[in-house]
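Here's the structure, in structure tokens; my notes come after.
Heads up, one of the protein chains got dropped from this complex, but the rest are sitting where they should.
Showing subunit A:
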Amino acid sequence: MSYRKLRKKMHYKEQIPDSASDTQKSIDTSITENLNFIKQKTGNSPDIIIRTLAISHDPKVSAAIIHVDGLVDNPTINEFLVQTMEDSVQEKLQDEDLFTVFTEKVVAVGSLETVSDWDTLFQSLLSGDTVILLDGKNEALIASTRGGERRPVEQSDSEITLRGSKEGFTESINTNTALVRRIIKNPNLWVESMNLGKQTNTDLSIMYINGIVDENIVKEVRQRLGRVDLDAILDSGYIEQVIEDESSGLFPTVTHTERPDAVAGNLLEGRVAIFVNGTPHVLIVPAIMIQFFQTPEDYYVRFPISTLIRMLRVFMFLISLIGPAFYVAVTTFHQEMIPTDLLVIIASQTESVPFPAIVEALIMEVTFEILREAGLRMPNKISATISIVGALVIGQGVIQAGIVSPAMVIVVATTAIASLATPNYDIAISARLLRFAFMLGAAIAGFYGIILGLIMLIVHLVSLRSFGIPYMAPFAPLIPKSLKDSIMRGPIWSFNERPKSLNPQNRVRQGTDQKPLPPIKRGMMRAETKEGDKNES
């Protein structure tokens, strides 16, 4: 039986998870019943802490405080729940509503709500809230006590800037949204929350600025997130892969960042951010090609410098894409293009190399990829060994053994550096894969092969869309006004309009007269110098 047939046979019907059965039962009036149910549902897990106490002796009313160890903020529970409840133990309970007493007099935490179904109860309990059950009530009180040990706000390791905020996102979604709120203090900064992942029940928020963002983009984001029915969401990468436009392509159509200032900047341009609990990587949609060559720092330094740096990045990307391919094409097809002196040098180096140029290139490229992958996930101490092995054994040894020419090592090394200089890892990794395709193209047909590959690449890129936005905007379609923040980075005072490609509701960004002007009269400045000043001449 062929493999394909076997696979068809193994095709099974989707099983419906049994979570639906939980909702059938609602909260009972008996506290013992309820506590038993919770114990049974959580498998008697010891980290579910249940504490019972009496809150009134006549009639005897008992209450239970339930929370998950480690997820809650312990001082809050001790001081504002247990302590106050014990203090307010009443000898005789008035004919008042117990809940009213509790909410108004006893419980002193920030947010308090009432629930009556088990689903919501467990959801809150497992998110770190504290559940208060009262005897004789078929409802439960949920007190917000989320807390516990979390990584503090630190500098992001993957997006380092010399200038600008050092804050990076953490794994906590609340901290992350707060970090953005601290930057944009505007009631129009809207957050929508949802809960995805059938087993993990991961919190997820989308954030945008109402009045700037195009409603259609938000609608599209909601709709795409709405159809997510994954078992687990362990990272924003899960979400990225199920909402992106081109899931099998090589180019990312969703970008992510660890920096709150990057999120803020993108929100202000009219984009939507997706926060996922448990990861510092916040997704930003829609993403266009040129974004992957930009960093927040570009806007913090003066514009001629960041323009040059952006151009350098695009150039680096091209090198990392076609560097070895160019070398292979030139040395096996277009020797006439190399200056004679250089050709003699290269020829003398390849004289003793037993392989054709393409095999040489593949050997070195694959070796480099192995070294990179080996060094990436190693502890620092071992990675030093790897760099020695890489530099000495492979780099030098391979040349002395005459297996690869020194010129090829230079080309591969330059390409490697260029690929690491691309600021966004997602786009660098696309170039890394495509590089091999270009090398094969160059080995088959020289420059013709490279150009053919580039044409195909461009055709692919212009056909891409990210949440309805053309991927190559503002180049294709050409939007002249947006060009000043693309490969170039115009002066801040010239950014009078938001990017047109994102179709923002509010196009006007700032006043039109932001260019600084010199003082009208120099005399105004001179007048300030007084007798006895150091500048006095």
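We take it that a residue touches a chain if its C-beta (ideal position, glycine included) is under 8 Å from a C-beta of that chain, and two chains touch if they have at least 3 such contacts; residues count from 1.
Criterion: contacts and distances are computed from a predicted model.
When the unshown chain is looked up in UniProt, the name that turns up among "Sulfate adenylyltransferase subunit 2", "Spore germination protein B3", "ABC transporter permease subunit" or "Thiolase domain-containing protein" is "Spore germination protein B3". Residue A:T332 is the one among A:T332, A:T367 or A:S494 that touches the chain missing from this view. Annotation: of A:S45, A:Q155, A:N216 or A:S348, A:S348 touches the absent chain (contact as defined above).
The omitted chain makes contact with just one of the residues A:I50, A:V359 or A:I487: A:V359. When the whole complex is considered, the residue among A:M194, A:I444 or A:V508 that touches the unshown chain is A:I444. Residues of subunit A that touch the chain left out of view are 331-333, 335-336, 340, 343-351, 353, 356-359, 406, 440, 443-446.
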